[in-house]
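Left out: one protein chain. Kept in place: all the others.
The block that comes next holds chain A.
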Amino acid sequence: MAFKDVNARRHIGLQQLSSLASTGRTFLGPVKSHKFVVDEITNQSSLICSAVRLIESLDLTSAAGQLLNETIQAQNKEFNTGMSTLLFLVGAWSNAVVECLQQNIPVPAIVSMMSEGLNSCCERIQCLQIPIPDVKRELCSSRVRPKAFGSKTGQVGRDGLTNPWNLLCFQRDISATEEVIPINSCSHQGEDCNFNECLVSPSAGFGSVASVVKAVGDKSPSVLSGSGVTASSCITRKLTHSRHFSTPRKSCFPSQQGSFQGHPSGPSADLCGCCGLGHLATALSHGNQTSLKLVQSIAAHQQERAECRDSSQMDIAEIVTCCVLGLPESYSCVSPGFVTLVSPEQATVIKHLAGKTLRVLLMDGDLTEQYRHLGFNRPRNVRTILEHPSPQGGRAGDTWLSRMSDILMSFEVNLVLVKGNVCENFMGRCIASRILVIGRVARDVLRAFGAATGAQAVTYLSQLNASCVGNGAWAELWKAGDGRAVDLGELVPARISAGGIALLTAVLTTALPSKAQLLQDQFWTLLHRLHHALKDGKVFPGGGAVELLCLSHIQALAEQPGPPGNGEAVRKLPSPWAAEYKSIVLQALASGWKQYLSVLLCNTARASSELEAGASVDQHLQKAAACGSASAYILEEFRRGGVLRSGSDPVPDQVTDLKVCDNVGAKTEAWRRALDLVLLVLQTDAEIITGPRRSQILNSPVSSEFMFL
């Protein structure tokens, strides 16, 4: 066992946290720069755009790194959103706490004052919460100021075409500086030109050239080289639907108008009319159009079903995704039932089964001869004696195959959904007898089919009896929105459904295989945001409103005489120290949010430097203080089109679809988790390596840092 002192001079654990967190700065806000993570040994690379994927691909053998990973995963598991915020604040607060340590503030004082400061802020911001029933009114209320922008229209129109997706930043090996390579330049495009998807050949080698191919629209030129546009020119562009800083615009992406059944820009009238979820989803989408359309469509479907029930919740267990590669992103849509990729052989079976009502069987294990339920221990000491070898008895496997297919035939099953793997030979037999067998089906899908068809999942085919088989399913090949069947590669998308099934599949289409994971992540994030917003029953105004109120609240707290709260450590401190420490520690807490807002302003090109951004935040704080009630000021600014607008920004005349909201629970939990992690590492003074690795440590260059028992 070895023992290592963490607190040599500066706190090593906090330094590790801060350097790990600094890699995720660019994921903050609606404009996320993508990163390439390259494995130097295998040369494999992956495109990532979220804190979770970043942490997954980093080497985290240090104790602090492990704890950070654990924290991010826990937030991801519960909320599926807020991880970038968490990662950023871990870094910002680690730095701030190290500065407190350097000013000789005792650790217990930092711990108790910071955690009570955060508590106090979380209570203060409750007044900003918007209950879900009020969201629509809140989002639609606009202060109309006619003719706000004239000369800027051209600029704005151009900006409207800038989808965050079109900015691909490639970063080699994380630590290298980022290089921004826009894959198309919008500067020459007129407002009405039709933009289709950008097709980047996946084999082109992103790191080196990024030769960029833009699909040919109606009038636009076809090929642009990425090197033609400088990084700065694309950074100064502004975003639409930014969670944080919105710019007014006149039109939505023209290409998306076509592909989404002619929805006008923003949520369609029927969507927000029937359920009000349209607005909420838009506000939570933070500018991500593709996912927004899918989630709105899911909301509409579920709302329709909910007419008979009385819940306004979203059921996430009834949603699955299916990625179809080779189609442009505009083909993404929501299909009722279960869409999955099948082999051409299975596709021919589906064609045969077209129009038929299928008898369905659900299996919750593997469909192989060797499979036994979990917890079954195979006997090792059983020997079989064959006394009279019969010449005609074929291989043992064949008898199993024919027995199983006999069972399927006798119950007239046409469709088998299997949770695990399916034996290939058996699959072949089933295809020959026109039974559709699909393997690797998620548990939720089985459950949905069980509920819709009355089928009951079995583990072994030998368990089968008439009551286990469901009825009323059907299968067909999945068709894209324009009605054409998709036959792009080896696998074919098929749709399996049943009468009254609650299951919905979000079919995510993309031409870029490397983006498939990104699209799925973004879709799930938005879905979970909407789910949690409905569960919480309230949302926060977005765009930095909450953080700004926290900043102004902490200013007030720091000026207040007396220690904050009555924590154990603070109670025992005589007042003169408490007051001095309090202002330093609370400023440290505030610096996290201030950096957060500054980096947002920079990432969204609202400020050219962090210094400028910081000044702008200070200006808003002063305005809020001058107003008397900070929360009233912030709510007013939010209603006018967003907080943290700079003075030169025009007040938008149509703000309905520009306002953004954040989740209540996810946000405050992300703060708390980030602070907990920093304080946990702060209070750690030693690392103890357990286990018998003594000689390894003794031989390592850092052996002098260890002590042995």
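Assume a residue touches a chain if its C-beta (ideal position, glycine included) is under 8 Å from a C-beta of that chain, and two chains touch if they have at least 3 such contacts; residues count from 1.
By our rule, contacts and distances are computed from a predicted model.
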Quick one: the chain not pictured, UniProt calls it what, "Geranylgeranyl transferase type-2 subunit beta", "Molecular chaperone MKKS", "Glucose-induced degradation protein 4 homolog" or "Large ribosomal subunit protein uL4m"? "Molecular chaperone MKKS"
Only one of A:His352, A:Arg429, A:Lys623 or A:Arg672 touches the unshown chain, namely A:Arg672
Looking at A:Leu20, A:Ala63 or A:Ala613, which residue reaches the missing chain? A:Ala63
State which residues belonging to chain A touch the missing partner chain. 1, 3, 6, 13, 60-61, 63, 66-67, 70-71, 74, 77-78, 104, 106-108, 111, 115-116, 119, 373-387, 456, 458-460, 462-463, 467, 565-569, 571-574, 577, 669, 672-673, 676-677, 679-680, 683-693, 697, 707-709
